[in-house]
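Missing here is one protein chain; the remaining ones are kept as they sit in the complex.
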Amino acid sequence: MISNRLLRLAPAPVVLASLVLALGTRPAAADEFTKQDLADWQQQFKSVAEKGEALFHSAELGTNGHSCDGCHPDAADTHPETYPKYQQQIGEVVELRNMINWCIENPLEGEPLPLDSDKLLQLEAYINWERRGVAMAPGKH
Amino acid sequence: MPRPTAWLAGAALLLASAGPAAAAFDPQEPPLGLPPVPVPADNPVTQAKADLGEQLFNDKRFSGDGTIACASCHQPDNAFTDDLPIAKGINDQKGTRHTPTVVNAVYYETQFWDGRRDSLETQALDPLVNPVEHGLESHDAVLEVIRGDDGYTRQFREVFGVAPGDITMDHVTKAIAAFERTQVSGSSPFDRYRYGGEEDAISESAKRGLKIFRNKGRCVDCHTIEQNYATFTDNDFHNLGVGWDRIGDEVFALVDSFRKMKKEGGDADIDTTILTDGKVAELGRFTVSLDPQDVGRFKTPTLRNVAVTAPYMHDGSEQTLMDVVEFYDKGGNANPLLDGGIKELDLTDQEKQDLVAFLKTLTSPRFSDLADNGGK
Partner (left out) sequence: MSNRFKRRDFLKGTVAAGAATAIPLSLVELSWGMGSQPQASDAQDFTFAYISDSHLTQVKGTEFNENFDGGLKRAVTELNFMSPKPDFVVYGGDLSQLGKAEELDHGLEIMSGIRNLDVKWVIGEHDYYLDLGRYWQDNVSDLHYSFDHKGVHFVVLNSILTFDEWTHNRWPSAMERMKQMARLDNPEGSPFMVGETQREWLRKDLANVSRSTPIVVLSHSPLYQVYRPWNFWTEDAKEVQALLQPFDRVNVLHGHVHQIMYNQIGNITFQAMMATAWPWPYPESYAQHDNAIPKTTVFMNRADPHNSRDGTGWGSVDLISGRETIHHTLWRNTNRTIAYDADAGHPVDTKYQDPADRIPPQNHY
């Protein structure tokens, strides 16, 4: 129930926005996100990270039965906060997803993922999630 | 007697190797793709010293029968190597190792395939008195020749301020090392592509080969490429199993007897033993460190100019670049001390060809005519 006061005082677009909000759809103005939006969007992120967690613990990325957690339990020692950085194993400055592909290709003996693949995104989401709260340290070895 | 032709040739070499803009060798201005040239404080490089070193390098009188110079195996016109699997010295005697190139050897932290010498200066001492190389009884013969040669005594006085009677092997090796330090070469098609920003300097196949070199081929971890330059060596020692079959199960007995020999003071003759005993030679870095972990380990060579320095490996056992790629593709030669970085690669034929195409881009302009003729 939209209050009369709001109707009298608010300019027309805001009234429209409020009506739209009351109906449970997104506001027209970009900065009018709500706590519910935040919760929804966080949940969308988490759903991607959960897929990443499953991939991280599955043998499907490689061909030799190994999975990422076999060396990185709980994604430990992945250091997502340090990318981009000079990666000794590749011989140049790269992003996290390049190193994920290196690991897929080398210890897991699998095919590297295309750089725009959903799976890479899921893995990155999970790896970053497990490292939440740690300060950015780009370039750190 | 001054040798004008040699001097001019030397200067031309200096110019070509130092890069188009430099008028003289400057260790801080290396060719494209190389880091600054390491020069020890006690042996700065000057033109005169390098020229003297070059003459010494080419002088056949420093051998038992007057036929062998450094340049006999390290042939300057042949990328400083000899095309042989195993080097041949005085009286055609075979040693146990393939001749490494001098080009860019300054970037090694140790010299020889097992790193038994820690500088270009000290390395220069050994072949002179090795019975299967120059075959001299002692270094005295070298100093005798020098002191009796007016051209040399004048140059030694100019370069080191030393009287003929005071010339020592320290001066001799310093001059040779100074010459070797000027033999650096970069500016290869790879360097122009990677560090010069020239997108078209190498073929698409070679570009794919570079990616394989970094990723599936697993090459770059030992044959190092850095963000701003590439020496293609990690200056470390690795066991690929090359030559392991020559010792196999005898390895325990060999290690035991080598340890015994060292304990009984058999230190002085290591250089001779390694180049004459084919089995001890395969112990590799162990003969220097005495650490059993080092059995069968040999130094990572630079890959610069690899297309013109065939054959390959410490025993010259791989003839062509494709042979080398096949060797790595199958995971090297299995043995209990195989390096942890070596494993089967499962490369496709296309990937192997791309890798070879990439390796061919590492040849500096100075040697590109050799590449055309060699086509390895």
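Going in written order, the chains are labelled A and B, and every chain counts its residues from 1.
Here is the rule we use: a contact is a pair of C-beta atoms (placed from the backbone, for glycine too) under 8 Å apart; a residue touches a chain by one contact, two chains touch by 3 or more.
Keep in mind it's a predicted model, so treat the numbers as computed, not measured.
Student: Looking at B:94, B:208, B:279 or B:343, which residue reaches the missing chain?
Tutor: Answering carefully, the residue with contact to the hidden chain is B:343.
Student: Specify the residue from the set B:177, B:210, B:255 or B:355 that touches the hidden chain.
Tutor: B:255
Student: If you put the missing chain back, which residues of chain A would it touch?
Tutor: Against the left-out chain, chain A lists 57, 64-65, 69-77, 79, 88-89, 103, 106-107, 130-134.
Student: For chain B, enumerate the residues touching the unshown chain of the complex.
Tutor: Touch set of chain B with respect to the missing chain: 218, 221, 252, 255-256, 259, 292-293, 295, 331, 336-341, 343-344.
What we mean here is this: only the chains that are shown with their structure count from here on.
Student: Rounded to the nearest whole Å, what is the centre-to-centre distance of chain A and chain B, using the mean of the C-alpha atoms as each centre?
Tutor: 49
Student: Which residues of chain A touch chain B once you look at their complex with the stated criterion?
Tutor: Touch residues, chain A against chain B: 86, 88-93, 101-102, 105-106, 109, 112.
Student: Taking the complex as given, what residues does chain B use to touch chain A?
Tutor: Chain B residues touching chain A: 214-216, 218, 220-221, 224-227, 230, 346.
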